[in-house]
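Below is a slice of the complex: some chains, not all, each in place.
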Amino acid sequence: MFQNRLLASVKTIQKFYSQRNKSDVGFIGVGNMGQRMATNLIKKGRRVKVYDVSKAAMESVTGALPCESPQEAAADVDFVITMLPDGDVVKQVLTAENGVLKGISKRALLVDSSTINPLTARELHKTAEDAGIKFLDAPVAGGTAGASAGTLTFMVGGNQDAVKAAQAILLQMGGNVMHCGGPGAGQISKLCNNMIVAVSMIGVAEAMNLGAKMGLDVNTLVQVVNTSTGRCWISEKYNPVPGVMKNVPSANDYNGGFRSQLMAKDLALASSIAISCGAPILLGSAAHEIYRTMAAYGYGNKDYSSIYKFLQGQH
Amino acid sequence: MFQNRLLASVKTIQKFYSQRNKSDVGFIGVGNMGQRMATNLIKKGRRVKVYDVSKAAMESVTGALPCESPQEAAADVDFVITMLPDGDVVKQVLTAENGVLKGISKRALLVDSSTINPLTARELHKTAEDAGIKFLDAPVAGGTAGASAGTLTFMVGGNQDAVKAAQAILLQMGGNVMHCGGPGAGQISKLCNNMIVAVSMIGVAEAMNLGAKMGLDVNTLVQVVNTSTGRCWISEKYNPVPGVMKNVPSANDYNGGFRSQLMAKDLALASSIAISCGAPILLGSAAHEIYRTMAAYGYGNKDYSSIYKFLQGQH
């Protein structure tokens, strides 16, 4: 078993080096999401170099060439894709001594698919531009399931030409590429969309819990809402009431899906830009606190639809 | 003009009396909604008696026979329909000295289409049942536009047989009859649905305003949301951003549609049942206060999508 794997690795490396000139993607950050995305690129025939602080993570991308640094991963490729936990890490990975900008060639396109503060994204656009590199912010929607299935939606901010140039490779990892506007627009759009989802989820959960406590049959209530003005993606596709739908986190004790604490993190980013531009987000902010309160009750690592359970309390 | 109208009235009355035995609907409360609903029944061939505290309102239903009291309107018909401003009025109209229960025959079906407190609706079910009368709570969605077009949705609570018996006549005023459950279930379902809508509207408006202030093109943002998880009836069919859609209140300076203060009233009812059953409605309640605050800024008589404008402030 181990021998086979070792042999496979050696072959991969040999093959990789033999094709070095044709190598075309440097993928930095291969955690839960990045590992799946990079794997899809390889399946679609791309030659992929990877970098991650975790060696185990790098090794999890079968067929990729592990690198010693972001600089090395970014060298001699047509595309560099970053998928990292937050804006500070992205900034660091780009601008460090052995960072992406030290290695990347002028012909390459740099795509950051992390979800980060749009204001940081705008800084990075500027930094890349100053270094003569085309940059896109391109956060994704769809979660690990979408990353595995290659059905992610990319919300992209940046130059029209750069978006065109990225289209083909993004569609090898996703099902939809939306050009949202100039620098930062991908991040802003994602946060706006997620704020709606975050608020809707709580609204739906409160209504379903209210109906149930008033004695309604919840399945009937869901049908009524879904043929009425209350219908939304949450009520139709991601219902928080256990037993109403299959293959959603509420059917699986709220495991899988999108963790409450990640939703809270996105809402913190939304709050940050809302403060910067003076836009009130009365419900967005209330939703943020509710997801944070849920975390205090042990729902931080559960899907955000566990708000339904939170509302039921404990006695 | 006046003579023609008078002549028409006289003919109506003659025709009505000649068919008195075949008269089949008593309609009580012919305001903005009721007038349109009763008119549709007449168009579909029903003989309709009407009662309203306003004579002008009664006269506005061409072809109906005006009555002196709820009792008279309820006499000798197969269906009595009430469409009144609140639960206290409905209670009064049913139980007064010259009220519906004094006039209605045992064969008739009593349908209350007012939006009232579900707890009052349950009382009325009991009251009617004690009097040997079949009763349904059947509030509507769709507003005056739906009432005119005959496309209302009826959310109905009560006995299965009674719902079946009402189906045909309700479909002469609407496009959809949903049986939501037992006594009060129509009212509860409507409030649950409207609470979701009320919350979603604010969530969408906050996100759109945030995106716009961050420099996004709002039309693009709407498209992004509508192909993402944030999509909902509000974002797709009733967008609060002026210029995004035609034939919605936001295209008409927030006139028409569903007034903020009526949404606030529905949320007050939702709050009332939420207190009665111990269901927290953190965002529902916050939404309630936001619509109430909007009223203090002159948006009470505007459509509830005017939250978008409220969020923009005044300087």
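To keep things simple, chains are lettered A and B as they appear, and every chain counts its residues starting from 1.
We adopt the following convention: a contact is a pair of C-beta atoms (placed from the backbone, for glycine too) under 8 Å apart; a residue touches a chain by one contact, two chains touch by 3 or more.
Remember, it's a predicted structure, so these values are computed and weren't measured experimentally.
Visitor: Enter the number of copies in the whole complex; the displayed portion holds 2.
Guide: 4
The definition used in the following text is that only the chains that are shown with their structure count from here on.
Visitor: Give me the rotation angle that lays the C-alpha atoms of subunit A onto its copy subunit B, rounded to the nearest 5 degrees.
Guide: 180
Visitor: Could you tell me the distance, in whole angstrom, between the mean C-alpha positions of subunit A and subunit B?
Guide: That gives a centre separation of 42 Å.
Visitor: Once bound in the complex, which stretches of subunit B touch subunit A?
Guide: Interface residues on the subunit B side: 118, 141, 153, 155, 176, 178-182, 184-185, 188-189, 191-200, 202-204, 206-211, 213-217, 220-221, 223-225, 227-235, 238, 270, 273-274, 277-284, 286-287, 290, 311, 313.
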